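Excluded from the complex is one protein chain; the other protein chains are retained at their positions.
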Amino acid sequence: MVKSKKLILLLLIALLTLSGCAGFKTKNTSEVEAEAGEKVVVDFWSFWGSEIRRPVIEKIVDDFNKSQDKIEVKHTFVPWGDIWTKELAAIAAGNPPDVVINENNGTALRGMKNQAMNLSKFLEKDDISDRFYPELWEATLYEEDSYGIPFNTDTRVLFYNKDAFEEVGLDPEKPPTTWAELEEYAEKLDQKNGNNYERMGFYPLFGIESDVWMLNANGSNFFDEDGSPVVHNDVNVETLNWIKSWKDKYGDNAVNAFKSQIDSQQGNPFFSGQLGMIVQTPTFYTQIRDYAPDLNFGVVELPEREEGSGHTSWGGGFVAEIPEGSNHAEEAWEFIKYLTDVEAQEYWAVKNFDNVANIEAAEKAAKSEEMPEKDQMVYQMAVENMENTLLTPVPTYAPDFMGLIKPEIDSILLGKKSAEQGLQDAQSAVEKLVEKNKK
Amino acid sequence: MNPSTKNKHKAAYFDSTKNRKKVLVSINFVLLAMGSLLILSPVWWMISTSLKTMTEVMQYPPTFFPAEWKWENYIRTWEAAPFTLYTINTVTITILVVAGSVIVNSFIAYGFAKIPFKGKNILFALVLSTMMIPGFVTLIPQYVLFSKLHWVNTYYPLVVPAFFGSAFFIFLLRQFYMTIPNELIEAAKMEGASHFYIWRKIGIPLIKPALATVAIFSFNGVWNDFLGPLLYLNDENLYTLQLGLQVFKGQMSTQWNYLMAGSLLVLLPVIVLFFIFQKYFIQGINLQSGNK
Partner (left out) sequence: MSKKLFNFKRKEGLQGYIFILPWLVGFAVFTAGPLLFSFGASFTNYNVTSQMDFVGIDNYKSLLMDDQLFWTSLYNTFYYVLFSVPLTTMGAILLSALLNQDVPGMRFFRTIYYLPAILSGVGVYLLWMQLLEPGTGMVNTVLSWFGIAGPNWLFDPNWTKPSLILMKLWSVGGSMLLYLASMQGVSKSLYEAAEMDGASRWKQFIHITIPMITPVIFFDIVTSLIGGFQIFQEAYVMSSNGDGGPVNSMLFYNLYMWKKAFETFDMGYAMAMSWILFIIVFIITIFNLKMAPRWVHYEGEEK
């Protein structure tokens, strides 16, 4: 009996101490406001927690906080991917954060679904839309209204090994400009030893996937201006057959071996000259800089399918959104304006070697003194390539269409279906989906 | 048969069984040892990755042993985020949840196992049913519920539900309770004992191994819980260990060595506890379990 009495006493003490613990204090929002004092607290969520990116965003936040005394931005790191699940739950509960970084290919969708706030009322007073690359701005629009402000982006370019070019008699200043040339050059660069490839000239699926090639080949996305799906057409059939031919030529074993080396970053065969050319994002340069500083390489826009079809590339990127239901939208807007303005954007660009959305900042970064010459060369190329770069925001009436196309592409490349058949099946599947959703 | 022959036979019998036993034990040992190697190799992979430099981690072909054993990785991992704070947070939540789980579930399960009452089977079916709903669909409504209670950004949503029972543990303990002979219960009832008394004095002691199992499962569940803390904790100074480990997983690349080191560190307390707690569910292999 004594034992249990002692236990109960301990429990009570524990409970009392616990209730004082931060984790057990419940607060409602008005209390939080009162605590912050006079300043309005803006809740800012991002997934930038790495050693490199976190200090950069924290400094930007810090600078903003110091630059005025009405708003205090509080940055919280929430893990990549899960951050958006959490955001959705918070919106549903009516207590969302005030600024969130989101992928730009879903912004219009979120606008349509009332998850992201319509920013027109702010843009009417401060129209900052011309700060950004037009393609990026367009992606944030749903029915002509913007639901997010572009923050950063990327693109895809072709890296090639100049020394290897010279070695096999190719002009290092004349990289391939068409698919045919790409094949030709790769053939020359290939070095076979028995059944193994000591050097692979090029493989189209290292760094990007088939859908980017189809984008490049068509110069447009899977949906035309009316919103009808364009999955099965001659160009796409040709593209997939072309990719399959590379796969058949090198064989699965060689491809897999090279692929795992690429994934291992430092062991990337491009660095050791065992891979002649590779499509990558411009940030790939940071790896070259760190792991193979003496590599003599060049960067060029993606080859076009045939002359005149366009060097179309693909890009992704992120925007800053204000979730629907935020109580501090005005203040959030102030922060977003700062976040996407020249100073903050240039700082981000230089420190992270990242493509930013603000045109002026991007161009300034390319000439920045903080960037060594080689860096500048690559960055400049990336900025120029923005002209070729298309974004692919998901259509609001068929957001998960890729889930129907991707397995068909897989089947085609595995040889289970012909390109013709696979694409036809994909076409009808997507059409069905669009029908279903339009009801 | 005279006694001496009988004894000789007995001796011979036990000798041969002893030998047979020895052989079986050795085979057993060898099998277990080989299996352990298989089981441990991924773990070795984690350990060796945690001790490499990032450069070596990315090396191709991968090395089996780290070239240099970078013990400082562990220190740097710990410093990458406020892990000490996260540990305290996680420990707090865990102790509460485990205590709640063990006590409350053993209470509820006894009711379902040994007390006849109207509607018992239907209610038990209901309990089981709650296990069959995938978590996602209740994720948002539950979040909204907790939000209305102003429990978001506190530990309440993570701790309080544990004090109301969980279907998994109720089911588990009920199975164990049902192996207790009814005669024991009846006898106690004859003497006027309430079920509460029976639960405390008879039920609990007889299913100690199961309770230890629940404690361990529950500990695991909370210690490694990611979704709960992710959803309900907004302030970084309330984050738990699993949440903290996420800093190493970036959008572009993963900080493998630190991630592995962190995962192993987070794992350590669980292993230690398991090792210690083993005696509670392995009550003397050589002794006869008395009460039966």
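Just so it is clear, A and B label the chains in written order, and each chain counts residues from 1 on its own.
We adopt the following convention: contacts are C-beta pairs under 8 Å (C-beta built on N, C-alpha and C of every residue); 3 or more make two chains touch, one makes a residue touch a chain.
Since the model is a prediction, treat every value here as computed from it, not as a measurement.
Engineer: Among B:Leu32, B:Ala67 or B:Ala187, which residue is in contact with the omitted chain in the full complex?
Structural biologist: In the complete complex, the chain left out is touched by residue B:Leu32.
Engineer: Considering the whole complex, which of B:Leu51, B:Ile108 or B:Val152 touches the chain not shown?
Structural biologist: Within the whole complex, the residue contacting the unshown chain is B:Ile108.
Engineer: If the missing chain were put back, which residues of chain B would it touch?
Structural biologist: Its contact residues with the unshown chain are 17, 24-25, 28-29, 31-32, 35-36, 39-43, 45-46, 60-62, 104, 107-108, 110-112, 115-118, 120, 123, 125-138, 140-142, 145, 161, 163-165, 168, 170-172, 175-182, 194-196, 199, 209-210, 212-213, 216-217, 220, 224, 226, 242, 245-246, 249, 254, 256, 259-260, 262-263, 266-267, 270-271, 274-275, 278, 281-283, 285-289, 292.
Engineer: Using the touch rule from the top, list residues of chain A that touch the missing partner.
Structural biologist: Residues 81, 84-85, 88, 91-92, 106, 109-110, 112-115, 252, 256-257, 259-260, 324, 399-400, 402-404, 406-407, 410-411, 414, 416, 429, 432, 436 of chain A touch the chain that is not shown.
Here is the rule we go by: only the chains that are shown with their structure count from here on.
Engineer: Under the touch definition given earlier, write down the residues of chain B that touch chain A in their complex.
Structural biologist: 55, 58-60, 62, 80, 89, 92-93, 96, 139-140, 143-144, 146-156, 230-231, 234-238, 243, 246-247, 249-253, 255
Engineer: Under the stated contact criterion, what part of chain A meets chain B in this complex?
Structural biologist: 18, 21-28, 43, 47, 49-51, 53-54, 76-80, 82, 85-86, 88-90, 92-95, 260-261, 264-267, 283
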